[in-house]
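Complex shown without one protein chain; remaining protein chains in place.
Letters A and B mark the chains in the order given here, with residues in each chain numbered from 1 onward.
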Amino acid sequence: MMRRHLGFIAFVGLLGVCPLVLPEFYVTLLNYIGLSALVTLGVVLLTGVGGLTSFGQAAFVGLGAYSTAFLTTATDLPLWVAPFAGSPWIALLAGLLLTGVVALVLGFLTLRLSGHYLPLGTIAWGISLYFLFGNLDFLGGFTGISGIPVLSVVGIELRSGRAFYYLIWIVVLVAVRVIQNLLDSREGRAIRALQGGTLMAEAMGVDTARAKMIVFVLAAFLACVSGWLYAHLQRFINPTPFGLQVGIEYLFMAVIGGAAHVWGAVVGAAAFTILKQWLQDWLPSLLGSSGSYEVIVLGVLLVVMLQRAREGLWPVLARLVPDTKQPITFEVTEVSPRNPILALGTELLDCRNVRKEFGGLVANDDMSLLVGAGEIVALIGPNGAGKSTMFNVVSGVWPLTSGEVRFRGERVDGMGARQIARRGMSRSFQHVRLLPCMSVLENVAIGAHGRGRAGVLAACLHTERREEREILSFAAAQIERVGLGEFMVAPAGSLPLGQQRILEIARALCANPSLLLLDEPAAGLRYLEKQALGELLRRLREEGIGILLVEHDMDFVMGLVDRCVVMEFGQKIAEGLPAEVQANPAVLAAYLGGAL
Amino acid sequence: MSGVAPVLEVRDLCAGYGRVEALHHVDLVVGSGQIVTVIGANGAGKTTLLSAIMGLVGRSRGSMFYEGVDESESELEKLVALGMILVPEKRELFGAMSVADNLLLGGYARHCQGYRDEAKSLVDEVFGIFPRLRERRLQASATLSGGERQMLALGRALMGKPKLLMLDEPSLGLAPLIVREIFLIIEKLRQKGVSILLVEQNARAALQLADYAYVLETGEVAMEGSACELAADPKMIASYLGLAGGQ
Partner (left out) sequence: MDLQVALLLGQDGLTNGAIYALLALALVLVFAVTRVVFIPQGEFVAFGALTLASFQADKTPGTLWLLLAAGGLVSLFEVGAALRRRKLGLVAPTLLWNLAYPALAAAIAVLGHPVAWPLAFQVLLSLALVVPLGPMVYRLAFQPLAEASVLVLLIVAVAVHLVLVGLGLLIFGAEGSRTPPFSEASFEIGSIAVNGQTVWVLVASLVLVGSLFVFFDRTLRGKALRATALNRTGARLMGISTVKAGKQAFMLAALIGAFSGVLIAPITTIYYDSGFLIGLKGFVGAIVGGLTSYPIAAAGAVLVGLLESYSSFWASAFKEVIVFTLIIPVLLWRSLKSQDIDEHQ
């Protein structure tokens, strides 16, 4: 336990001593490193963890800085702003409020954008806000605002850089801890699940739009606080440090430090700031003219890093420090299921005349389907018959064109995947959707998202540990249930494909479903593994869970299921007991080719 | 394997992804005009083997002779131009392009060798084999059904005038009826003199078709022999044929 914290304690000790022994110049440098680290922490959260890239964080720094500069220096303020004026602390609150509002609006507009559109959007608003700062007269235009008051904390005036140093680094350390806490929680797993695509996360009951907004607003808050500190440290601001160029630099810092790691933000900010300072001193004299030539070296460095060492510096450093990651603690205990076990034969899923069109193409036509509790139904048919489409329509990924879907008596067509998942329908995917770098346990725990109630604040402060233990225990129990107990802490990506499919079943079970939708669960499994899977599904059936599965392996299907529904060209061509279906001439012609 | 000149000879091949080696010291020979099949469970390294032969995956060791010439260091483009053509497991069609354009690009490797003049007759030949593709020639390939996609992938490969055709799991995800059709076409291609290296999970079907077979297990050749021998081998029956199911 002590060893794990040793590196951290040494680091904090070193930080504490620095301003006492270092000359002014280096203290200033460390101050800037701290301020950058704060913003970069937000970039790590956005980019490395959430998979959203932003070049525009500098604009949020600007919002924080300009809010406090304006409110603490302006004299004749309009009446409605006047109460916020004067105190830097009230200005901080006002800045956070403003940043929150702007982030919510920008987030609403740009977070829906997938892939590379988001970073392009951030470039656009990064430029827009910069020109806005520079062109608004009440913000001093491109000359800026001076005479920002000195900050005082508990009566101590932070007039010098040395005094300010402690405030900056305490804020950085607190922020690092809070973000670490957040990531190691239910909400954090939901955020990390974003990298696996929204389809999987939504099917596990995660509100992905909300998760994206959380990281976006948090990153903006971190930038805003950094801007507030900057304004009171410098006591003068102009638009330059809030332009796109600086926004790009924050992203560089994250990449250099290691965008997937919280400490990467601090390492990256330090490495980048020191290197830039050094280059700015040396390059102009070397090249014989003044200008910002350091970008040439820094740019080349970044390209080389992305080509050769994309993980950044932190993983290299982390190897020197013994195991900084907290071991996951859990115990395997049976937790009572949330959904009551239903009596055998209770109707679970009832699809009536479902029709789904893509453009003019009819993928499902007049499909009706019944699944009861404690029943396994197979959906079979040739490729392209519309089985996967049916799955996606039933689970709410796609809206249907006409018809209705009832789940436990309630109309669910028109609901999104998330709402349906929360009602007790859980699924696996034809193409495995796991987070390969996360442990098996954490992957499965994503499935239990709906079990928790604790919010972001509780997660940041780790006041939800009881709930977290319960979730992990329940997840561990599901892993034992499917027989993957020995791989509990292994990265999910290290399992063979067949077992990754089983892992997906455990994740689906973690949602405590009354109905399971399994898309080709036996594909890629060896004979014995298939038998084990069959056993598992039979046990689930005995517990009263309904199962609808798509499968190609006829031997597997025939020995296992209660009923078969056969599809061709989007329609149901036969339904009945496996033996009946096998003898059905229409099925033989369409699917089995008369061979059997 | 005696009596037939080899079209492909792979010696001591090691290959993998990054630092992970997935293939260990594989030796493999495809005789001219033969169908040679590689059988194995999922993750045994079958796809990696084909990718390593084509140079899609880094080779860390070994040599490769094609029609008697050492091509170990040759670029993928050169191999394709020489008639070594792979139909990958995922088909890899150009989804937004029409069936006709997909076919046309199949012979791109020979664009400096008078391909333009023969392209039309080659397309007609492919339409002769797969009449369904003619009906859909103006349709975007992304709108085809699974079976039609496999036909297009095969047809596109034929446009490259293959001497050695490598097929990765041509039956994967297809209904048995279409699988049989595809296998019939593979047999016909062999009769036309195309050598075929067939990777297949359905061991029974593959052995019925092939002259010679290799069994891959965890990246190594575990067994090899003529298809008839292997089909009768008790160890083979226990671990592969017993569970092939389907046909």
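The criterion applied here is as follows: a contact is a pair of C-beta atoms (placed from the backbone, for glycine too) under 8 Å apart; a residue touches a chain by one contact, two chains touch by 3 or more.
Treat the numbers as computed from the prediction; the structure is a model and nothing was measured.
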Listed residues A:Leu15, A:Leu29, A:Ile127 or A:Leu588, member touching the removed chain: A:Ile127
Sole residue of A:Gly291, A:Pro315, A:Gly414 or A:Gly455 that reaches the chain not shown, by the stated touch rule: A:Gly291
Residue, one of A:Leu98, A:Leu113 or A:Met488, that touches the chain absent here: A:Leu113
Of B:Asp101, B:Glu118, B:Glu220 or B:Asp233, the residue in touch with the unshown chain: B:Asp101
Missing-chain contacts mapped onto chain A: 47, 53, 55, 106, 109-110, 112-117, 119-121, 123-125, 127-128, 131-132, 135, 197-199, 245, 248, 251-252, 255, 287, 289, 291-296, 298-300, 302-303, 306-307, 310, 397-398, 430-431
Absent chain, residues of chain B that touch it: 54, 56, 73, 75-77, 80-81, 85-86, 88, 90-97, 101, 104-111, 115-116, 156, 160
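Going forward, only the chains that are shown with their structure count from here on.
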For chain A paired with chain B, centre-to-centre distance based on mean C-alpha positions, whole Å: 40
